[in-house]
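Every protein chain of the complex appears in place save one, which is left out.
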Amino acid sequence: MRPGLILKLSSPDHPGIVAKIASYVASHSGNLTEFSQFSDQLGKKFFARLEIDTSGLDVTVEDFKTGFGTLGRSLGATWHFRELPYKMRTAVLVTKTDHCLNEILLRTELGELPIEITSLIGNRDNCARIAERAGLPFHHVEMDGPLREKGFTEIQDLLRAQNVELIVLARFMQILPDSFCQEFSGRIINIHHSFLPAFIGANPYKQAHERGVKLIGATCHYVTADLDGGPIIEQEVERVSHFHSPNDLARLGRHCERAALAKGIRYHVHDRTIIDDHRAIVFPD
Amino acid sequence: MRPGLILKLSSPDHPGIVAKIASYVASHSGNLTEFSQFSDQLGKKFFARLEIDTSGLDVTVEDFKTGFGTLGRSLGATWHFRELPYKMRTAVLVTKTDHCLNEILLRTELGELPIEITSLIGNRDNCARIAERAGLPFHHVEMDGPLREKGFTEIQDLLRAQNVELIVLARFMQILPDSFCQEFSGRIINIHHSFLPAFIGANPYKQAHERGVKLIGATCHYVTADLDGGPIIEQEVERVSHFHSPNDLARLGRHCERAALAKGIRYHVHDRTIIDDHRAIVFPD
Amino acid sequence: MRPGLILKLSSPDHPGIVAKIASYVASHSGNLTEFSQFSDQLGKKFFARLEIDTSGLDVTVEDFKTGFGTLGRSLGATWHFRELPYKMRTAVLVTKTDHCLNEILLRTELGELPIEITSLIGNRDNCARIAERAGLPFHHVEMDGPLREKGFTEIQDLLRAQNVELIVLARFMQILPDSFCQEFSGRIINIHHSFLPAFIGANPYKQAHERGVKLIGATCHYVTADLDGGPIIEQEVERVSHFHSPNDLARLGRHCERAALAKGIRYHVHDRTIIDDHRAIVFPD
Partner (left out) sequence: MRPGLILKLSSPDHPGIVAKIASYVASHSGNLTEFSQFSDQLGKKFFARLEIDTSGLDVTVEDFKTGFGTLGRSLGATWHFRELPYKMRTAVLVTKTDHCLNEILLRTELGELPIEITSLIGNRDNCARIAERAGLPFHHVEMDGPLREKGFTEIQDLLRAQNVELIVLARFMQILPDSFCQEFSGRIINIHHSFLPAFIGANPYKQAHERGVKLIGATCHYVTADLDGGPIIEQEVERVSHFHSPNDLARLGRHCERAALAKGIRYHVHDRTIIDDHRAIVFPD
């Protein structure tokens, strides 16, 4: 990851908006190394992501960021700067299965995901050994039956204490309370083991087998209070046939889940996603 | 298409069933050029498709087929023989859009679909010119509003008169009456412009745009009284992004629709599908 | 296709280049509806494609285009404007097989390819009937053996006389002379029936069968004097297996060929491609 700045912005669409933003960068001798934009002609909205080489800036990065405010406000924009290099403080929530967790660990080691895992949190302790092997803290939070509410409070306390920027639900088999979704809005990523909006809810591979679909999939999405209805970041599919039992579908689906989740996290931590109501604008790499 | 016989069979699973069937073929000096089978361990059912070179048969093809009855009945099987080469008598039902119709005509000319199109039937006359160019009869059947019931009766009469074996709904924008579905059960193929079971019903591309999915698709399926719920034969997907308007999705989706429908028809007319309740066993080629 | 202007540009990379270009557009009240750019960090080159709504321009489109020259020259850029809507004058060269030709005709009718086909030219007359049906001129040019050179001269004369902007080799089974490639450089698109650079040359499906590959493909590329070595615009693949004979591969490959060629032409006629030496920058839609 090159040093520099990422600027992510959304605003109402304006004539000349690209010129204004790019001119601001150029006026301080910033060098645009990447510029992705999307003018939503239907919604009259504008979205952009800029990657800026700041090595030649004629002001400090702090001043550059502050100075953008005048323009940003005049555009009625929402924007966000990210200084590179950085690592996003990330908590991973798990239950029993570990393939998604292992994928995250593997990609992090490969340098594909610039994250710092603050801890693993599980409502089961199945993944404790993996945490230990990886040298990561593991918190086992009991939340069965009557302990559910208390459990979520405990998790939220942990996340706050760890100053977490991203929460990944790596096959965490619990529905988050609304208050949880709201507190960490736009910072929770889930992997659902179906090609949404098909097979919402429990046991999607069983549902897929019964329906006799010829492709199965997985969906990485932001979590909102609307179960399985949050903005989609990435989807993967795999071809299947009558030959495959529900167990086979689960096996083949794991591959989709791992791939979709890894891509989704990557896009998020590289600030390649912009949430637009219940959709996600994604500028993939 | 090589001369010979296709045998399609489904039955309860029995020990020795492959041996019995293959032995029958061998006992009359038939040569198995292709043998696909599926033992459904969950449902305890057996499905098979055999392609038999009959050039060395020691009986007539007719006797070979008749002689199989004893074995077939003892297995409690349902079976079907098809003599090759053949062309399946097929009617294509359309409304306004013609991309699926054109795909069928194109693939038929390329020799990929062994069908004989008996006629095109439209509840609009938009495709009449294509029929004319292709030298095919076109029947315009009025069925708006109060004419609906009468229209379907007229179509059913046409299909019977033409002794049709297959009815393809090539973006025919009408829901078939139950009696229609029952009369031609297992012989009606539809193309739905979404990745079922996602986006059932009208305007799937608009639904897909609103949901912000990252892949769109098309589904070729048998038509039953259960709208968009019939056995799936083939599905195709295409990657999309926020960039694509509903019109773009429709454009990209047309490609999926054409591909899925063409493959689905091919599998059906080559007897590569076996309907098993609400799923389809498909042995693709 | 919305009215407006497409600007396509390549230049050495400069700091502030996006700001300069976007500012020029904004300075005349042009509205950027689409802006794709690529800063090649390795080659220190800059590529961009802009789609501009010109309805609010404060100068004529002609003056807008002329006025860009000062900036363009100062950037050391090569650029090209295209006024929308337009249809690209296109000749299609064929031999015997017609699936790629039919795909082009079909997509043109569907409104997916804004081209005007000036004529079909064939070194065989197999496609004459299709031309007739489509109401297009067909030129049969004999070029076997000793007639080859004369044949190409005749074709080049036809293309010049028809003032052709694009030449599509739709399974035209002849190697173009260097002079031909040079005269129409950047305006000839070919479909090669393999996943280049695998299986260069003749009979790629036979080669693929012998090699036992598990995926076959097709490649749409610009034609240069380097056989099968020109800049790649689009590639498609299809999964295959040992089961498939060379004929099956050819059948499945046709689907790839049709899809890759149609996409490649679309990208070209929408000015979504920029040739960069022996690669093509493609901003797909």
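Note that the chains take the letters A, B and C in the order they are written out, and that residue 1 is the start of every chain.
As a working rule, a residue touches a chain if its C-beta (ideal position, glycine included) is under 8 Å from a C-beta of that chain, and two chains touch if they have at least 3 such contacts.
Everything quoted here is computed from the prediction, not taken from an experiment.
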Identify the residue among A:R148, A:R251 or A:H278 that touches the chain left out of the display. A:R251
For the chain that's not shown, point to the residue among B:T33, B:T60, B:S179 or B:N247 touching it. B:T33
Out of A:R82, A:H99 or A:H140, which residue would touch the omitted chain in the full complex? A:H99
Which residue numbers on chain B touch the omitted chain? 15-20, 22-23, 25-27, 29-35, 37, 39, 41, 56, 239
In the full complex, which bits of chain C touch the chain not displayed? Write them out. 38, 40-42, 47, 195-199, 210-215, 217, 231-235, 237, 241-243, 245, 276, 278-282, 284
To test your reading of the contact rule: which positions on chain A touch the chain that is missing from view? 99, 102-103, 106, 110, 112, 133, 243-244, 248, 251, 254-255, 259, 285
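Basically, only the chains that are shown with their structure count from here on.
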Please identify the chain with the largest separation between its CA centroid and the CA centroid of chain A. B
So the centre of each chain is just the mean of its C-alpha atoms; given that, what is the distance between chain B and chain C in Å? 36
Just give me the whole-number Å value for how far the CA centre of chain A lies from that of chain B. 41
Residues in chain B with touches to at least two other chains are numbered 243
